[in-house]
Structures are given as C-alpha cells and as structure tokens.
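Take a look at this one; I'll ask things after.
With one protein chain withheld, the remaining protein chains of the complex are depicted in position.
Take a look at subunit A:
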Amino acid sequence: MVKLIGCFLLCVVATRGVAIEISYAQLAMLQNEGEASLQMSALNHEVTDIWHQHLRLHRLAKSEVVSVNEQTWVSSLLSTEAILSVPNPDHPNQQLVVVDIAKQASAVKILWEMKSMAEDIERQWQYGSLDWKNVVLHQDKSRAMRWWLTTISTARAEQVAEHAIQQGIEYVSVNNAMLSALIQQSRSPVLMQYLWANTPDAFTYQVLQQVPNQLNEADAIEQLIVASRNQPLASQAIMLLAKHYSHNQKAQMFLQSALNDPQLQWLTAAAVGMLKDSQP
C-alpha cells in the first residue's frame, strides 16, 4: 500500500514537473554528454529526466511516423511544469528558461497536426480537389499549406501558384501570409502584383526584401518600381533599387523621376545621396 501511494505521488510529481535552475556548467554537461553517460552523471535525476524528455521531444518533432504511445506521452506533458532555467546573466534574481517541456510538447503536437494537414493538402493537390477557400480561411490549414509549400519543388510551386491564380485568387489575393508563401516558392510575378497592392504587413516587407535575391535584374527592377507606388513600401523599394541597381539605366531613370516626386523626394534623396555615407 505504501509502495502504491509512493508510486502515485511520484507519478504526480513526474506529470506536474518542477522548475529547476541549473548552472551554465551543468547545462554544458547536459549538452556535451551522451544520453547513456547522463544516467551516471552527478546531476540531479530530476534534471536529467527533464533533459531526456527534452531530447526525446526534439527527436519526435522530426519523426515521420509516430506511435500512439508516443502521442499519448507527448499529450501527458502538455501541463507539466518541468522547466530548466539558467541564471539570467543580466539580473541577480531572474532566470532564463532554456527548456520548457510543456511548451516543447505543445510545439511537437502543433507540428504533427500541421504535417498531417499538409499530407491532406498533398492528397487534395494530387487528386485535383484543392479548395483554396477552405485552406485560406482556416488558420491551421493555412499554416499547413504554407509549410507544405516549403517542402515541394519550385516547379510544383509554380503549378500551385498558377492554380491559386485560376481557382482561388479571390481568397489568396487578400491574404498576405498566403501570398508571401506562394511567392517565396514560385516567384510568381502575378501574385507579387497582388501583394504590392495590398495594405502591407510584416509578410509584405519580408517578401519585398528578398526580391533582389529571387528575381533576375530586369524583373526585380520592374517589381520594385511597382511596389514603390504603395506608399508604405516606397522607401524599401527605392532603397533596394539604389542599393542593388544604381548601375541600371531603368533604375536610374526611375530614381531620377522619384527625386522630382514630392511624395518620394526625401526617401530617394536619402537612399541615393546618403548611401555613400552609411557604414554597413
């Protein structure tokens, strides 16, 4: 009976977990020693238990096939308070969390679900039943689609982009996240035009920044000039033109005209005139 109660308490503790502060030296020991030797180390067993959970979760996040037991185990960790932290180097009484098992378990579950949805998307694509409305309007499916796009070839991505233009532009064109994902994989100039015309957000700026790396010179200049017509994008587009294509006649002509445009004047002057003063 006593043993049973003890086991029960131990299980509860294991499920609830504990927050433990370790030193940087102990963390280095965890990172450097193999799993087997950790069993023998002088570290507190609760610390090594959490580290083992951390390593296992790390492996499971990458797994292509997951057993029911593994799924159950990950689910059991979602509410654990098992945390490893190190002293925050900045402040005497603060810690910096380096391992948070519940958050890691949650991330693993999200990644599994995302991959599962991506497999559905792959099937729908293969069977020609991809429904853009369903994908774009469903947050998790949208995320899965964006992830799926990173796993396919450029040629396939171009086909998917064309499909989006033909079958789902009504939904795709107003969703900067989806447009960005499609553009990054397909480099579709048509979808870029939609993105530059939308109200910019964090996705837009990131895509625009990649234009010089993703397109040939002529196409990039064309896209940057179009983007510059959207006021919040103007500075970035002009600076990229000045930075990468100041040797190009078309870019030069555009920059010259921008210098005479009251809306773009100071942005252009700063980008062109002061570029030589800056110290990257």
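Please note the rule applied: contacts are C-beta pairs under 8 Å (C-beta built on N, C-alpha and C of every residue); 3 or more make two chains touch, one makes a residue touch a chain; residues count from 1.
Note that in this section contacts and distances are computed from a predicted model.
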Identity of the absent chain, which is to be given by its UniProt protein name, from "Phosphoribosylformylglycinamidine synthase subunit PurS", "Peptide O-xylosyltransferase", "ABC transporter" or "Peptidase M14 domain-containing protein": "Peptidase M14 domain-containing protein"
Of A:111, A:152, A:190 or A:259, the residue in touch with the unshown chain: A:111
Listed residues A:61, A:152 or A:169, member touching the removed chain: A:61
Residues in subunit A touching the chain absent from view: 24, 27-28, 31, 58, 61-62, 86-94, 96-100, 103-104, 106-107, 110-111, 114, 143, 146-147, 150, 200-203, 205-206, 208-210, 232, 234-236, 239-240, 243, 266-267, 270-271, 274-275, 277-280
